[in-house]
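The structure is given below, and queries will be raised subsequently.
The complex appears here minus one protein chain, its other protein chains still in place.
Naming follows writing order (A, B and C), and every chain is counted from residue 1.
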Amino acid sequence: MKRYLTLILLLCSCAAFAQVEKSMIVTDSISSAVLGCKKAYNIYLPQNYKKDIDKFYPVVYLLHGYSDDNTNWTKRGHVRDVMTNLVRSGEVQEMIIVMPDASKKNGVPNACHGYFNQPDWAYEDYFFTELMPQVEKKYRIRADRTNRAIAGLSMGGGGTISYAQRHPELFSAAYSMSAFMGTPVDYNKERHSHPDVMVFVEGALRHDCVKYVREASPEILEALRSVRWFLDCGDDDYLLEGNLEFLLAMKRAGVPMEIRVREGAHNWEYWNSALYICLPYFNRGFDRF
Amino acid sequence: MKRYLTLILLLCSCAAFAQVEKSMIVTDSISSAVLGCKKAYNIYLPQNYKKDIDKFYPVVYLLHGYSDDNTNWTKRGHVRDVMTNLVRSGEVQEMIIVMPDASKKNGVPNACHGYFNQPDWAYEDYFFTELMPQVEKKYRIRADRTNRAIAGLSMGGGGTISYAQRHPELFSAAYSMSAFMGTPVDYNKERHSHPDVMVFVEGALRHDCVKYVREASPEILEALRSVRWFLDCGDDDYLLEGNLEFLLAMKRAGVPMEIRVREGAHNWEYWNSALYICLPYFNRGFDRF
Amino acid sequence: MKRYLTLILLLCSCAAFAQVEKSMIVTDSISSAVLGCKKAYNIYLPQNYKKDIDKFYPVVYLLHGYSDDNTNWTKRGHVRDVMTNLVRSGEVQEMIIVMPDASKKNGVPNACHGYFNQPDWAYEDYFFTELMPQVEKKYRIRADRTNRAIAGLSMGGGGTISYAQRHPELFSAAYSMSAFMGTPVDYNKERHSHPDVMVFVEGALRHDCVKYVREASPEILEALRSVRWFLDCGDDDYLLEGNLEFLLAMKRAGVPMEIRVREGAHNWEYWNSALYICLPYFNRGFDRF
Partner (left out) sequence: MKRYLTLILLLCSCAAFAQVEKSMIVTDSISSAVLGCKKAYNIYLPQNYKKDIDKFYPVVYLLHGYSDDNTNWTKRGHVRDVMTNLVRSGEVQEMIIVMPDASKKNGVPNACHGYFNQPDWAYEDYFFTELMPQVEKKYRIRADRTNRAIAGLSMGGGGTISYAQRHPELFSAAYSMSAFMGTPVDYNKERHSHPDVMVFVEGALRHDCVKYVREASPEILEALRSVRWFLDCGDDDYLLEGNLEFLLAMKRAGVPMEIRVREGAHNWEYWNSALYICLPYFNRGFDRF
């Protein structure tokens, strides 16, 4: 698959002078010194990306959930189809979307270590010191805070919030879907008993998004207020309780937030439809190019 | 206005054999022994109500908010226009909608005593022993629990929840919009300092909807689970915090609930659009006639 | 009412240095030499209009339907409430909305002469030589094509299309709701037999929007393509047929157009909800201030 996409990329490069060029999703990768392995990511490139070679774009980091990897927003989130629709209707301008891989599959099926630093898995270091700088250098990305946003689902929703909480200087907007907040009510003994799952859960519990808000200093709260926050969670989602606690904490801390609780549960129909809210929301905060 | 509507009613009665008869909202009233005065209510009557004289309908009680009265769901909620749309599209069958008056305006502008018993204002007694039985006898209402639902906004959202909490044997469904829950966070010293407002607020605080759930016995919880609950509150509503607390309490008590937090604030645009969710939701629980 | 609104305007002028200032709708008027009478209009002024005295705004002309006048978009379209919602959610920037009066009520109930020149009613001359220039001079309006759009319902939907067809140099966008196209199928002998109605209908038939497209020269078609068109009509609207004919004509002429046929009929619930599509659509074409 990856090879096939690389081929497409090559063909498209050659076709740079052709009249119409479609948007595409390419699988690329980074040789990570931090993680000690090659790490893939998917990247959405706008229509005419190869043609308008002087144009730079806003960027969205789009994080996957547990048991998924860098390919699922493409395969089941249909992010390219959604972008095609939103660009055509004028609700978003073209942007670049980076879909990283936070799974770890060393022969262990379903093992997924998540977005936080763990023993032998310094993912957060990888994200901020390797992935982000390298991608923003390689592709024509407007590498400034105003034009950089982050979103994610479930485990990636918690990653989204925690990253933006601790790096409000990097992200101007954060959109979390059906987030695993890392708060005690999220932890379910039965559901999370498997040792593979526990690695991710322990990482998340150490970055409890609710606790972070409750214990934030006035300076940190002030920084949090500089981010445009959006929380989206289905009314039948088993993670709703943690999300409600987060909303209450944000409310009490005086940090404004867009909120949607829509009809739905913890599934891809919800996340696919969330893109139609998320991407126009980001776009309204980006500069217009 | 009232006289005009009565006239319409009369004319329509005479026109009972005419071919097409429109739905209508009539202002009617009850001489209340409990309240010691005449009390108005608005009532929505289906198309052909006067013609199909053997047909009985499900009933919805629709409660107004503070500073409003029985006329506002008609004038600003546009409930008749909404019903026309929903019946035409087939999303609801015809039903009867009763809009009571919980305001008390004895020369005191803005005084509104609300849905709970107060000194000299036994409104709850009036509602259950006079209004409901008399209306359900006078009009062709299917006076059974399955086909009876209650909804309301703000002060009337709290009324909706509290009535259904204490009378699950009467209502099969309850839909609250932007509810004043009567829970401490709802109380705002500045906003609620005026003596007129205080009467309503004190009544509501004595019927704290959150506390009711938290302290409910297993038997009461079991009864609560027999009601179809729906909570709808805008993400910019100043009452959102109390609503979130209520949701958490229901979640922890194991009482299922439909939930929507939509884009919006404490205003009529929200409540008018809420009718398009509320009435089809009720209809799905009613019998089909 | 008008006096009351003028008073509000005065008070607000005095309160120019106060901290928070709400948006408002003011009724203003023009002494029209063309029409030989004083002609009212409603105008929506943004929050802080009186405070930010150097700020200029995009402008939308919003046309009423038959039997209405300049006040109905305010009273029943709830345009100010809609703007409050859309500005708060970030879907539109602040703009100025002008609601003219195309009714003529000289003791003749329901007489409404419409948007086209008639004997003794040179409304189109009034609109383009008096209303538009005077309003754009008096209020802080960005008086350029990019930031000027036009919308309207029913009779005003036809007015919208015909004005933008013949003045593509003035409007960058046109949004028609449930339009009376002035095309033969719109004309209904029974419905339009009354002499008062006939004045409007004759004017509309002389400006058949479908015929205009069918007979347009290549130069005119090229000009039409410079306008962003949007057509919105309910599937139960009695005017749908004329709207479908217009769509076919535009399609065959190669003039792109946004189209929505939503569930609904010829009523205010439709037009109120249309504003939530129309105003963000205009905003996406306006410059960002």
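As a convention for this text, a residue touches a chain if its C-beta (ideal position, glycine included) is under 8 Å from a C-beta of that chain, and two chains touch if they have at least 3 such contacts.
Computed from a prediction, not measured in an experiment: that's the story for all the values here.
Engineer: Which of the displayed chains are touched by the chain that has been omitted?
Structural biologist: The chain that is not shown is in contact with A, B, C.
Engineer: One chain is left out of this view; which of C:Asp120, C:Asp235 or C:Asp287 touches it in the full complex?
Structural biologist: Residue touching the chain left out of view: C:Asp235.
Engineer: Out of C:Arg88, C:Arg145, C:Arg225 or C:Arg262, which is the one that touches the chain we can't see?
Structural biologist: C:Arg262
Engineer: Across the whole complex, list the residues on subunit C that are touched by the chain not included here.
Structural biologist: Touching the missing chain: residues 235, 240-241, 244-245, 247-248, 251-252, 257-263.
Engineer: Which positions on subunit B touch the chain that was left off?
Structural biologist: The list for subunit B reads 89-91, 258, 281, 284, 288.
Engineer: Please give every residue of subunit A in contact with the chain that is not shown.
Structural biologist: 78, 81-82, 84-85, 88-89, 236, 263-265, 267-269, 272-273
Definition applied: only the chains that are shown with their structure count from here on.
Engineer: With centres defined as the mean C-alpha position, give me the subunit B-subunit C separation in Å.
Structural biologist: 37
Engineer: Please tell me the distance, in whole Å, between the geometric centres of subunit A and subunit B computed from their C-alpha atoms.
Structural biologist: The computed centroid separation for subunit A versus subunit B comes out at 42 Å.
Engineer: Counting only Cα atoms for the centres, state how far subunit A is from subunit C in Å.
Structural biologist: 42
Engineer: Listing for subunit C: what residues touch at least two other chains?
Structural biologist: 89
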